[in-house]
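What you see is part of a larger complex, with each chain still in position.
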Amino acid sequence: MTFAFDNAPVWLDLLGVFFFAVSGSLLAARKNIDIVGSLLLASLVGLGGGVIRDLILDSGPPAAFSNPAYLFPPLLATVLVYFLFTSVQRYTSLLILFDAGGLALFCMTGTVKALEVGMHPVAAVLLGVMTAVGGGLLRDVTANEVPQLFNPKDIYALPAFAGAALTSLLWVAGAFNVLTAAAVATIVFTFRVVAWRRSWQAPLAVHGWHRRSLRKGGSGDGGSGIEGRRD
Amino acid sequence: MTFAFDNAPVWLDLLGVFFFAVSGSLLAARKNIDIVGSLLLASLVGLGGGVIRDLILDSGPPAAFSNPAYLFPPLLATVLVYFLFTSVQRYTSLLILFDAGGLALFCMTGTVKALEVGMHPVAAVLLGVMTAVGGGLLRDVTANEVPQLFNPKDIYALPAFAGAALTSLLWVAGAFNVLTAAAVATIVFTFRVVAWRRSWQAPLAVHGWHRRSLRKGGSGDGGSGIEGRRD
């Protein structure tokens, strides 16, 4: 029953690249960056996580460079955002939705690729999470924003953790197939979007500390363009 | 006629490393960083793009680590800036010129190295662009500045794109040699410097948006030390 995933799930990976690439072009739009920067940011976000994954797996040049098909999603995302995006208002919602789509697909493809080359299931989960959050981290770091990943008012990495862990469990149990993969992707996407909509929050890094009381102690964390910008 | 490029064009690469290293030390000077940080920033900018390139090509340890000659340009750049640089005023012009020199050489060496190991010409262009802009991106990200690459008031990546595409075309046509390489480098360098001098701008990431009207919508993008600092 593990059909469609025996070979590297290229089409899932490409769809994930496209979702992340759109989020990169949307950020470029909001930050008033030009169209060349938009293409570069789309490429960086879409391909970054997968390139890091493939470098760590150490099985030849990364897919993004050995398979020219990977170069189309960033190009398509840049062109679509250039012609179709019209309103600053819808920016955040759209970025979150596309980012969640990429997250849902990449936490699976990263974990599966790692398991396929024989990596330990726990290490495969870590690599899946890195693949999923890597591109977005690169996006926010290069655009000089506080990464969405570290926004304490939002839950970002937990859905990726959950998706990678589920994928690894299903794989070890021999039950990872198209149906369960679709279920995992749906769970991760829904978890991420609902967490954002309802402003779910994880506990802080220190037991017994509260968000409010630390306000004065926290450093001025600069240009976080993400928190408090919902519509 | 493809003499001098049959083996990895080491001397071109070393010259590019030196140019980028000087730009790193100049940024260290302006940001009031000490001499050890200057050496590290010079190494990061000079060697960063090439290390990323060699990691992706996956053909043994990066040149910067297997060939000790690569360690001299950053050292030389740090020492030169320490003893010869005297005026804050000339900082930006000098940084742009050296950065443009590195850009012109690296977009070629990156593309050629990728083509030499049999990469697809389109993927080779992407790798050439990444090699050229990678070091400068690392420089600006680690110094906590908005990358020059994403400054909408300037054209940075387009010359690298042009240079990498020309190199790839010439290579495929069998016409890449010392003369055409010098021509490509001159075009890229001139394009970059003139674009900066004349404040050429590419279209924004979204069709029909204008720079002025977005002023309120754009996030406070923090400490961009680059824009509006010409002399």
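For clarity, chains are labelled A and B in written order, and residue numbers in each chain start from 1.
Assume a contact is a pair of C-beta atoms (placed from the backbone, for glycine too) under 8 Å apart; a residue touches a chain by one contact, two chains touch by 3 or more.
Quick caveat: nothing in here was measured; it's all calculated off a predicted structure.
Chemist: How many copies of this one chain make up the entire complex, given that 2 are placed?
Modeler: Altogether, the complex is made of 3 copies.
Assume only the chains that are shown with their structure count from here on.
Chemist: Rounded to a multiple of 5, how large is the rotation, in degrees, that superposes the C-alpha trace of chain A on chain B?
Modeler: 120
Chemist: Averaging over Cα atoms per chain, report the distance between chain A and chain B in Å.
Modeler: The separation of the two C-alpha centroids amounts to 28 Å.
Chemist: Which residues of chain A touch chain B in the complex?
Modeler: It is residues 25, 28-38, 40-41, 43, 51, 55, 58, 60-62, 64-66, 68, 71, 78, 81-83, 85-86, 88, 141-145, 222-223, 225 of chain A that touch chain B.
Chemist: Can you name the residues of chain B that touch chain A in the complex?
Modeler: Touch residues, chain B against chain A: 55-58, 114, 119-120, 122-123, 126-127, 129, 133, 137, 141, 144-147, 149-150, 152, 155-158, 161, 201-209, 211, 214, 217-224.
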